[in-house]
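The complex is shown incomplete by one protein chain, all other protein chains being positioned as in the whole.
Let's look at chain A:
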Amino acid sequence: MADARFARRLPERPLSPHLQIYRFTWTMAMSIAHRVSGAAAYFAAPLLVLWLLAAAQGPEAYATLSGIYGSWFGIIVLIGVSWAVIHHSIGGVRHMVWDATIGMDRRSRTLWAQGTLAGSVLLTALVWLAVLIWS
């Protein structure tokens, strides 16, 4: 940021572009989503640890934890976490494919980015359908 004292002396120059300047592209959106989902999974890691610890602790602790995880709030959080993990995993596969220099042309890379979102939503829905049927 230019100092206020020099504001009158400096001509108007373009600032370096940031997010709001760029045209939306799918690869850009999925790049951001990959980082966000990774960070979400990072902060959700204690949920897995708590599950294991409660199971190790005993029936009472596990019942308490099941009550929290099985509440409507817990289920909403777990749906979000599962979506983040699945999205990040598919994003990883996408990067694996791109690392092999496959699907680098404009059409394929957009398809891969769109497929990451569609696939993650679909797989998350399937996982929760399986939970619903199983339990």
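The criterion applied here is as follows: contacts are C-beta pairs under 8 Å (C-beta built on N, C-alpha and C of every residue); 3 or more make two chains touch, one makes a residue touch a chain; residues count from 1.
Here is the rule we use: contacts and distances are computed from a predicted model.
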Name per UniProt, for the chain absent here [options: "Succinate dehydrogenase hydrophobic membrane anchor subunit", "Stage V sporulation protein AC", "MlaB-like STAS domain-containing protein" or "histidine kinase"]: "Succinate dehydrogenase hydrophobic membrane anchor subunit"
Candidates A:Met28, A:Ile68, A:Ala118 or A:Val131 - the one touching the absent chain: A:Val131
Residue numbers in chain A that touch the chain omitted from display: 35, 38-39, 42, 45-46, 48-49, 52-53, 55-56, 58-59, 62-63, 82, 85-86, 89, 92-93, 95-96, 99, 127, 130-131, 134-135
